[in-house]
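Here it is: the structure, laid out below.
Every protein chain but one is kept in place in this view of the complex.
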Amino acid sequence: MSSSLRIVNGKVHDPANGIDGEIRDIYISDGRIVDASPEDAVSIDASGMVIMPGGVDIHCHIAGPKVNLARKLQPEDHRRDPHPGTPYTRSGSGGTVPSTFATGYRYSTLGYTTAMEAAVTPIGARHTLEELHDTPVIDKGFYVLLGNNIFLQNLLKEGRRDEFKQAVAWWVNSTKAFTTKLVNPGGDEPWKGKKNANVEDIDEKSTETGLSPRDIIQAFVETVNELGLPHPPHIHCNNLGHSGNYKTTLETMKTAGDLRAHIAHIQFHSYGGERGKNPTSAAREIIEYVNSHPNISCDVGQVMFGKSTIMTADAPLAYLLRGFKKGKWVNADTECESGCGIVPFSYQEHVFMHTLQWAIGLELFLMSEDPWRVLLSTDHPNGGSFMSYPKLIRLLMDREFRIEEMKKVNQKALDKTSLRDLKREYTLNEIAIITRAGPARVLSLRNKGHLGAGADADITIYDEQEDKEAMFNAPRYVIKSGKSIIHNHEFVGDHIGKLLHSTPAFDTDIEQIVQPFFEDYYSIEFANYAVSDQYLHDHEVIAGIKTL
Amino acid sequence: MSLKLTLHTSPDVPLEAPCLNPDTLAGMTADIVAAQKVMHGNQAASVGDFFKVAGKANGTLELEGDLSRVKYIGAGMQSGILNVTGNVGQHLGAGMSGGDIRVDGDAGDWVAPEMRGGRVTITGNAGHLVGGAPRGSAIGMLGGEIIIHGNVRNETGHAMRNGLIAVGGTSGDFTGVNMLAGTIIVLGDMGNRSGAGMQRGSIVSMNPAEMLPTFTHACVYRPEFLRLLLLHIRSAGLPVNDDHIEGAYDRWCGDVVEVNRGEILLLNGA
Amino acid sequence: MSETAKENIKIVKHATCTFCGCVCDDMELTVDMDAHKITKAKNACVLGRAWFAEHVIEDRPAAMVDGKEVSIEEAVEEAAQTLVKARFPITYGLSDTTCEAQRQAVAITDIIHGTVDTTTSVCHGPSGLAFQGVGESTMTLGEVKNRADFIIYWGGNPAEAHPRHFTRYSVTPKGMFTPNGKKDRTVVLVDVRKTSTAPVADIVIRVKPGKDFELLWALRALVKGKKVADNIEAITGVSMDTLTDLVERMKNCRYGVFFFGMGLTMTRGRHFNSGALLALATDLNEFTHFVAKPVRGHGNVTGADNVVSWQTGYPFGVNFNLGYPRFNPGEFTTVDTLSRGDADAALIIASDPASNFPKAAIEHLHKIPVITLDTKETHTSKLAHVAFTTATYGINTGGTVYRMDDVPITLRPAFDSPFPTDEEILTAIRKRAHELMLAKSGLGAAGGGGTQKVAAPRKE
Partner (left out) sequence: MTEIMILVPGRSSKQGTSLNKGKLKDEYLDVTSRVEMNMDDMQRLGLENGDKIRLSNDTGETVVTCSGKKATDLPSGMLFMAYGPPSSQLMDSDTAGSGMPLSKHFSVAIEKVT
């Protein structure tokens, strides 16, 4: 394949550059989009087709220790969904937690070219990087779990905020992470140390540290904004899945004040009612706050009916879900850093709670006033596989289809929502925003999510079709970094993709402060903890943004 | 005349031949049958490379030869009759939902895993995991019946949810392990740990058996359903005698580790 | 890297011992660079000291075909041809090499549509099956050090097999919530004989051989408040009083841990023994925090599980005959593919099945072309068609290994070997096999020019 391409006659959707369905030519040279047609360019005729930047998944679980445990756990899930190899590509297995190769290839068969693994323990960073190296085609990065880090909490408890900031920056560097992740902040210690208890209130102070979840959230929001990481703290709020949790979510967002914060899978945090009873939708309360606060971004974490796998650093949540079916359950404690829970799961139309979750996700999408900040995700594979994105897109774009699907679900649950009244249909341009331009902007990926000159030549070309699920399910062409990967629906090449990470500056003296703690409480050598550059395959440092 | 396939060349490595079932071959002429694809290890081959094909498909398929290296015979079968003269390999009748398989010989491991209906009869012995569930799955056989005249090995009826497995000889360890419901009858000795983790269902043996400490003796009685089942498997050719049919049985309840609604019935005074 | 050169002596700090699954990464190696020997391994246990001290550069050809020395290129070509020709090639071993090499080995197997299995299948493979049945509540070893106040060793003898397990991770270290070390913990040992681990234990429970399952099952019932048969002592050899006491201790501890060994996986009951223990640990989470961990053997057997899982979806016993991975222990595991006579070629990496396998499996190995990669001569390399001598991981090569608790560690090699690494040889075989497969499907050219270059061994 030539390194220069010219894509002609296609309808271009490039919202970042204000282009909404115009017929335009796109030129590619040396992996980038360029202004003028290179001389030796090979042409692709995209007549009748829609051209978009490659998709960017801002929140998924595709690599690392917990993902691999979930893979090993479910041979029965892989068995029915094999992923055969081709002469150019490796084989693998699918299901809700595909093998690394299948993950990369399947993302690309949907037109996605970038995906971010949303929760990695620092000690598991090396493992995650090895898996990401074996996750082909897409560019990728990960968020490092720091919200239950005991050393960092000790610094906060002692009011050592500057050292806290240095340590956060050190940890991001040492793990090759993209940004920080908080999961159920403050919840690990009661889980591991108090016979499986959990923290329930954002202002509940820990007896050990004297810190509340709010203290931790606030410190991270301020610190990460000060450090100017490309993406703000990625927050999985407390009380995920519990009825009445929308108040916790609102309080979490308020804690950020006017600083940047990203709320992960916000659907799982938008429930009304009281703890343990009368769950209802609080989508309106949540989305109104998001709509009116431009510092907040979120991904929806839509629930899709069918098989899923709950895998989360929120161990108490997984244990709670395990209680319903008494099936197989994994708990995995990581020293000084995190918890983890895994439960095979299935969302069913007839179940009240599952329908409620499905409807709340759609409400959030349909009531969102700024698609640039309310982004598409299923929290893969928690709410459903990323392979269900095309169906989700159709649900958003096609009200007739939505009405048909609404007939299949638990009507009592639907009564608790306003979904029946929402008439909105997403446009192709809005889809391009919530799946490409928006996540790229929220992640500060300046070369992604758009088709302007200088952008990475990550491009998807779909046949324009009435059935949007069919359309988004099978792009005719996928180009990654200027290389043809899918051509006329067939794999014609392979590509390793690159690691996206950030390198905030820090004072190296912080290592002297971390080290003694480390020697006392970790089980590996401090010198062997930080991940060396040998684990970076092709990579790119994403520059931060200064907001303060 | 039915369709008859006679092995003329033994496979060097395992041969995977799920096409060897009366549904798939229905309506095919001998030439087309011979051209059907099979996998010889990792290499594609055709039925004719290994079998002489004669006759015409009429719902009955006859196989002959030592097929102990041939896997997935009768897999996914929905109807018709499959008769084998000779031994068969692993995964006989995997996932079958109907029809009748009879093997005059021995069968390898995984006879009729995830079976949903129909019948399998083996006149010789069978291997491990008869009517079982694949690893990781919580549900095995869903229906139908498996009659084995000889012996079976471990994990017979692993996680079965419905149906009947009857064994004329002995069974190995963990007979009916994790079973959800259904019936397993073993006329000979059972290995240890029968019924471990069972929720519901019945495991019956004519010989004394080592019971797990999580089973309790409930009573001695003459269960009516068992007489009917025993008459049924006697008619299928298993050596059920009048003492079995008229005898009283010790009823053990378990597994208390689970919901304690399963039972193991042992012929009293045996 | 923290090394200091002093004439011909080099010190390597924070090096990792890859002998057993403890993967202790606090070695300080003194290396005599002239003699190519590690003269001292500070912090190493008896096994680790032997691992480092006995490592010498072997006087062997780097590559042999049918016992005759050949160039590495020729051996790679012969290996690739042999594998591509085979209808049921198997890849086996992999627990004593780096993840980087393991990734190449799985790639080869995928490309040639073979079967890959690791020594896990004859180690904690049954625990892997149990995991797939019931899940697992588990932890990294630092959590044990920091939190565990109640530890049960079951069917394992770390005093002999993992000598530093007690002092480094589980019993004596002082941790965050266990400031007094051993004093803050109760240690129980369950085994069929009084092993050398017994002196560490506060309570020793001797179970009748082959009755672990019954004992674990009874404990599960008791933990759930259910009754068990009165003759439990006759069945298991353990009295009801002992069981009741154990149950109370388990339910009332703060952070309980099971470590279990091959006394469960290798005995009658196999995966159900491991499964019973994992289920018991899960049950106990109704009352307190309880975790379990198989105590793994070889240095990177856990890495092999991880690599095979992320590349195929399944941990071991994976077959690619149909062009995609399938998993079925008993069908695709190596003892079975060999003793049943299914395999028609074998690629064996860092393992010696000809010494440890059942008789029937060893007999079949003698009948088929075998390719071995090993650092030393073994029973298997002796019968091999193609035998490579490779550099020793952790001593001569860098790369990644996973500790028994899935924690990955980067190796710090001590000195160079004249032999190539497993990764280099396997990468060369993979590239050549890929070319040959492309040629087979008419998509690429495979000719004499395709042979992969690998650095020739440097003779002294």
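Letters are used for the chains, namely A, B and C, taken in the order the chains are written, and counting of residues starts over at 1 for each.
We take it that a contact is a pair of C-beta atoms (placed from the backbone, for glycine too) under 8 Å apart; a residue touches a chain by one contact, two chains touch by 3 or more.
Being a predicted model, the structure only gives us computed values, none of them experimental.
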For the full complex, contacts between the hidden chain and the displayed ones involve B, C
Out of B:Gly144, B:Gly172 or B:Gly262, only one touches the absent chain, namely B:Gly172
Sole touch to the unshown chain from C:Asp66, C:Glu160, C:Glu248 or C:Asp416: residue C:Glu160
The listed residue (C:Ala63, C:Ala79, C:Leu246 or C:Ala361) that touches the chain absent from the view is C:Ala361
Among the options C:Val122, C:Val307 or C:Ile368, the absent chain makes contact with C:Val122
Listed in rising order, the chain B residues that touch the chain left out are 109-110, 127-129, 132, 153-155, 172-173
Chain C positions in touch with the non-displayed chain are 19-20, 46-47, 49-51, 53-55, 117, 121-122, 125-126, 129, 157, 159-161, 163, 192-194, 206, 209-210, 262-263, 265-268, 270-271, 297, 316-317, 329-331, 333-336, 339, 352, 355-362, 376-379, 382
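Here is the rule we go by: only the chains that are shown with their structure count from here on.
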Contact-pair count is greater, between B-C and A-B, for B-C
Here the gap between chain A and chain B, centre to centre from mean Cα coordinates and rounded to Å, is 46
Taking each chain's centre as the mean of its CA atoms, chain B sits from chain C at a distance in Å of 36
Within chain B, the set of residues that touch 2 or more other chains is 134-136, 138
By the touch definition above, chain C meets two or more other chains at residues 132-133, 320, 322, 327
Chain A contacts chain B in the complex at 73-77, 79, 327
Interface with chain B, chain C side, in the complex: residues 86-89, 112-114, 129, 132-133, 213-214, 217-218, 220-221, 224, 226-229, 231-232, 235-236, 268-269, 272, 320-322, 327-331, 342-344
Touching chain A in the complex, chain B uses residues 134-138
